[in-house]
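Removed from the display is one protein chain of the complex; every other protein chain stays in position.
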Amino acid sequence: MAGPMKARARMQGNYADVRVLMSHPMETGQRKGRDGKPIPKHFIQNLAVKLNGKTVIEGECSQAVSRNPVFSFRIGGAKPGDKIEISWLDNKGETNKTETAVA
Amino acid sequence: MRASGKRTLLLAAFAFAAAPAAAQTSQFEQYQKMVGEDSPAELFVLVGADLWRKKQGPKNASLERCDLGKGPGVVKGAYAALPRYFADANQVMDAESRILYCMETLQGRSRKEALKRPFGNADKPSEMEYLDAFVASQSDGFKMTPGMSHPQEKRAYELGKALFFARTGLYDFSCASCHGEPGKRIRMSDLPVLSEPGPARAAMSTWPAYRVSNSQMKTMQWRVNNCYRQMRTPQPVWGSEVVNSMIMYLTVNAKGAVYAGPGTKR
Partner (left out) sequence: MDEARRVVLRSAGATGVLAAALAAGLLKPERALAASWNKAAFDSKSAVDALKNIGAANPQETGEIVIEAPQIAENGAVVPIEVTSKLPGTTSLAVLIEKNPFPLASQFRFMDGALPFVKVNVKMGESSIVRVVAEAGGKYYTATKEVKVTIGGCGG
């Protein structure tokens, strides 16, 4: 089950400053567990940011993104009250999403 | 005035050390600033805010009416005014002890149940870590003013101070062995002199903190507990007089600092 995910968006002049925070192990596949066996890769591969339902940013990630990823984006043309939705999909097919209104 | 150059230098060094950002004078200043700006610490704050409002326990109540010292329901600025003496509990409490008290009194939970897992891990943070991060975040920008007037508060400070310098355990260590004089490091990280206002302010104004090395939110109860573990003493009891007095001593040393947590640390 995916852990918590949160986002916030604030107007900064003419763009919305969006920060998204997610709980994810982002396992590299290079670490060993207590049993000495390698911990399998487990990381977010795809990310999408939507403004009022329309995709404005798409991201692809490797396992090199830090655990509990934090991303900041800037969306021009956004207004206070606009809906921002962010979703991710990892290499195991797990997904999560969150939404926030631009403040 | 042949000594004037030297004196200016000394003065400058002193002013620097006494500034709240003293611990930031290391080569990692830029790193620490950038890491703090976009930190997973914020995720803990946001999840903690949800938990604060979540109804649970036998009384199916939230923690929203919790009195953290500023009256029931006031979270703004409360963390920065702790630890302090609470008459209802007749003891000096830090933020975490007070949150636990509210879980017991408002939510009707048993101390045993609420304290089952005070320290989480990277895969599953604890409820207390989320809540402490949220409560702390609501004091961002507030001056740190721990209670210093009630006799029990003074007693806690004195006890904490005595404990700070008391050598104990297998290694005959005290807190002061590592945190009592300048220039000490573990690996590349500077160890703050916590008996001095400058370094104490920098340290105490940024706990609780997200540790990037193990991806966890760490609280002051954990910090003190873990220092004792590193000193190879028996583990102090969570929320005990020993731990709370130590937190009181450290926070009084840091008084006047502008609180800026939860922080993000190496």
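Letters A and B mark the chains in the order given here, with residues in each chain numbered from 1 onward.
By our rule, contacts are C-beta pairs under 8 Å (C-beta built on N, C-alpha and C of every residue); 3 or more make two chains touch, one makes a residue touch a chain.
Since the structure is predicted, the reported quantities are computational estimates derived from the model, not experimental observations.
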Out of B:60, B:90, B:213 or B:235, the sole contact with the unshown chain comes from B:213
On chain B, the omitted chain is touched by residues 27-28, 30-32, 34-35, 37-38, 187-189, 212-213, 215, 266
Where chain A meets the left-out chain, the residues are 15, 26, 28, 30-31, 45-46, 48-49, 51, 54-67, 69-78, 87-89, 91, 93, 95, 97
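The rule is short, and it goes like this: only the chains that are shown with their structure count from here on.
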So, in the complex, the side of chain A touching chain B is made of residues 4-6, 8, 19, 21-23, 25, 66-72
Contacts from chain B onto chain A in the complex sit at residues 38-40, 42-43, 46-47, 122-123, 212, 215
